[in-house]
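Just one protein chain is left out here, and the rest sit where they should.
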Amino acid sequence: MNDLKSFASDNNSGAHPEIMEAVVKANTGHLKSYGEDEISIHTDEVFKEFFGSRARIHYVTTGTAANVLGIRAVTHTYNSVLCAEQAHINNDECGAPEAFGGIKLVPIPSKDGKLTPGMIAPYLGHVGFVHASQPKVVSITQPTEVGKLYTLKEIEDIVEFAHDRDLLVHLDGARIANACAALDCSFFDMTTALDVDLVSFGGTKNGCLMGEAVIFLNPEIGEGFPYLRKQSMQLVSKMRFVSAQLERYLADDLWLINARQANAMAKRLADKAGAIDGVEILDTVDCNAIFAHIPPAATEILQKDYYFYVWDEHTHTVRWMTSWATTEEMVDEFVADIKKAVEAVS
Amino acid sequence: MNDLKSFASDNNSGAHPEIMEAVVKANTGHLKSYGEDEISIHTDEVFKEFFGSRARIHYVTTGTAANVLGIRAVTHTYNSVLCAEQAHINNDECGAPEAFGGIKLVPIPSKDGKLTPGMIAPYLGHVGFVHASQPKVVSITQPTEVGKLYTLKEIEDIVEFAHDRDLLVHLDGARIANACAALDCSFFDMTTALDVDLVSFGGTKNGCLMGEAVIFLNPEIGEGFPYLRKQSMQLVSKMRFVSAQLERYLADDLWLINARQANAMAKRLADKAGAIDGVEILDTVDCNAIFAHIPPAATEILQKDYYFYVWDEHTHTVRWMTSWATTEEMVDEFVADIKKAVEAVS
Amino acid sequence: MNDLKSFASDNNSGAHPEIMEAVVKANTGHLKSYGEDEISIHTDEVFKEFFGSRARIHYVTTGTAANVLGIRAVTHTYNSVLCAEQAHINNDECGAPEAFGGIKLVPIPSKDGKLTPGMIAPYLGHVGFVHASQPKVVSITQPTEVGKLYTLKEIEDIVEFAHDRDLLVHLDGARIANACAALDCSFFDMTTALDVDLVSFGGTKNGCLMGEAVIFLNPEIGEGFPYLRKQSMQLVSKMRFVSAQLERYLADDLWLINARQANAMAKRLADKAGAIDGVEILDTVDCNAIFAHIPPAATEILQKDYYFYVWDEHTHTVRWMTSWATTEEMVDEFVADIKKAVEAVS
Partner (left out) sequence: MNDLKSFASDNNSGAHPEIMEAVVKANTGHLKSYGEDEISIHTDEVFKEFFGSRARIHYVTTGTAANVLGIRAVTHTYNSVLCAEQAHINNDECGAPEAFGGIKLVPIPSKDGKLTPGMIAPYLGHVGFVHASQPKVVSITQPTEVGKLYTLKEIEDIVEFAHDRDLLVHLDGARIANACAALDCSFFDMTTALDVDLVSFGGTKNGCLMGEAVIFLNPEIGEGFPYLRKQSMQLVSKMRFVSAQLERYLADDLWLINARQANAMAKRLADKAGAIDGVEILDTVDCNAIFAHIPPAATEILQKDYYFYVWDEHTHTVRWMTSWATTEEMVDEFVADIKKAVEAVS
């Protein structure tokens, strides 16, 4: 089996060895199933240290599940969910919100995947008009699908705007650790303290095998969720093997160390590659995603050895992602190869 | 963390050490995600050795997902699925078939969770009648939810009956390994050779962490399934950690060794406990589930140390299950404690 | 166009001339649409006279819509609805409750389509068990699909039993007028006074063109229903043409006169046909449905001129239904022809 030289996605990395070790350690004989085991119960407590004592945490196996189940738990089929047009829920879940929640998504045009109250406001007409889906949730992604960050103040403004209009705020945090690392804040600072209502918490991309969670922060929402999770085929029987990952992930700052590494490697790659003639890094690099222009012919050469995506074929924009498992050596080797490829086609 | 003395469910066991080792071994750096990695591709090939070259295999994380997605892929919302009233899809999936597939289940009364053509026939009226859901699938569970086995001939009869009426046959094989071990036949003998159309293949209860699969044997069904799986929140990104389990599970007869152990331990428990005055083993023990009558007061004593279910409170029937991880020592200790408890209350 | 000699269903009748006249009269120029017109608003008031001032009434065009939307409005997808196995929602709506509500129906065996607390109780286990759909509604049909009546006391007992267990009671009243006529009670007596939570109110079978309603009696349920009705494709734009029917239907005892006629004609048919040698009327005739045994060969002769159903082919049970439009002459002619047919084949 050949290791892939991948800058395609943080999903291509494996699991952090200490998380894997925690999974192995969890394999100690018979335990209750379906989340009633001691590991899962303890992990809940660990999460509450990070998200506050009123948080309710439910483990699932995919980020799509976290998004869809969380949003579904707080909407009727006659509600709509406002999101940026780039949102994962809008583009990358094969219609799951619509199919399983009957949810109407209202995609709002955005340059960088971010929303502001001013961008949301025009989509809030028709409240009380029986022919129109009724807005219920604003869903934001932090960092966005194109790698940009909301400041805490920007999130706070959205929450205030939303709550003034009886809307809930969902934060898709598939890469929330990268965001917290970049903004140098805690999960609590970014969510509970800002009155965010519910969070999709991602661990998989940052070192877990498969470990995600729906976290309800608003105590008045999410009733009946355990039934919904079971019904949604997401109640794994040997739950300890999921919770043990997250328990370890949250211990000893592992989540932070991993996220910092991913972010630092992205910065290193952007700085070094950006210095190459013929390579243009687009925008600032907020977390662990880099968007760049390089000559299409150079892409062709590089993709013989490296795995990454051409994000936009029309503009020939490429996306490079780093992960907790990306090392300085990998970056430097990649930079050298980019340089060679670009020079070869100049 | 205390190991549980559990005879409640094969779900309470952990993972087989060699399967855990395979997961650890799969953690070797960057690989493509979403099932395009080499481990997943190879595991597909392994499955084809067991189910025939035309089988199409799709990994999911729960048995509920395998059942619901498989059946949903072959039904319209105006179809019905005929099953025994005891079926897992009818009782233990919190309405998932209805909620996510819009599927109408038609539960058929049965003593042991088994169906026969004669039992199904009365429920096939109204074909072509626009007011009635149109029968499309017969779903059988092997072994059944109450631990009983269909003979191969009985399955064959159902398939023939179903196919004559344009119905498909789904086999819920959450414990298919136990069934094959008990009947001393291969997966192929039990499914492909009998023209079963689709199978829910379970690995979790018999030694995996979480490893299940939807297997389409009929080449004409299941089109579009990859989209459906993604949409159903079951396409895990680091798929290698699921497929690696199943790859190892199918190697070196591990599935068979595990299943035989579970079955043998059930037989040992039934034989020894059945010999105790005041304990009555109900029916024969086909696989790894035992149903028994013991004095309610004895149950109370036993449940201080042991974890198991009172299956039917009216008749005070208890269910004891064994797993691949159940040892002779555990059984013998349990039998001794049953004896003590029953004697204490006589 | 030949008038059909039909004893097949009360659906085969047309509309009562005075109801048709009301529809014609409603056609008086421009009015607000979607139920905001004066006719619809007034009809709401009329309904409140019959069902109490707290009743909320929503018009729909089919009985299936009334059943499905009413039940859906009070259930989550993880709830179940308990009903008799003969229930219209279970057999005659092509899976609509499952497809549009994700509702799990739990059909309970019954001889006559009626339920009792004792019959419901065994199906109420697993409350709080995350793997099982959670019971939420008991749905009863009055009169039942096989023409039998609950007494008011029997309904009261079910309501009390249900409410004690946090269950709601839905009454499928597609033929509620026939039931009230037979029991000589008002709609209020049969529903509001007994604390029934919601009602499917049928007008179509008893003289309307298409006029049904969902009526919420319990003030705490059914929030958001207007959105649900619109979304369910049941908010007709020129609503006045539906409400005008029901307004007239409820005026001057027309509903009662029609229902009495249907019931009386059924009694007349049962009495006269039952007196024929070779014809056996099954059970008592509570409303306007008659189930009978006649020689199969006689059925063949009769069906050349008459339209009616063989209800059960195995026992050769035929169903004859009368409607508001059935006259004494029609009955007597039919009886005479039954006599001839039966004699011809003796």
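Quick notes on this one:
Letters A, B and C name the chains as they come in the text, with residue numbers starting at 1 for each one.
The definition used in the following text is that a residue touches a chain if its C-beta (ideal position, glycine included) is under 8 Å from a C-beta of that chain, and two chains touch if they have at least 3 such contacts.
The structure displayed is predicted, hence computed values, not measured ones.
Of the candidate positions C:N79, C:Q134, C:S232 or C:T299, contact with the unshown chain belongs to C:S232. The residue touching the chain not shown here, chosen from A:C94, A:A259 or A:V342, is A:C94. Of the options C:A55, C:V68 or C:I155, the residue whose C-beta touches the omitted chain is C:V68. Of the residues in subunit C, those that touch the hidden partner chain are 1-6, 9, 11-15, 17, 20, 23-24, 26-34, 38-39, 60-65, 68-69, 93-96, 99-100, 204-205, 209-210, 227, 230-238, 240-241, 307, 325. Listed here are the subunit B residues that touch the chain not shown: 34, 76-78, 130-131, 134, 224, 226-228, 230-231, 235. Residues of subunit A that touch the chain left out of view are 77-80, 91-95, 98-100, 102-105, 107, 130-133.
Everything below uses one rule, namely that only the chains that are shown with their structure count from here on.
Spacing of subunit B relative to subunit C, judged by their CA centroids, is 42 angstrom. As a whole-number value, the distance joining the C-alpha centres of subunit A and subunit B reads 34 Å.
Multi-chain contact residues of subunit B, defined as those touching 2 or more other chains: 93-95, 99-100.
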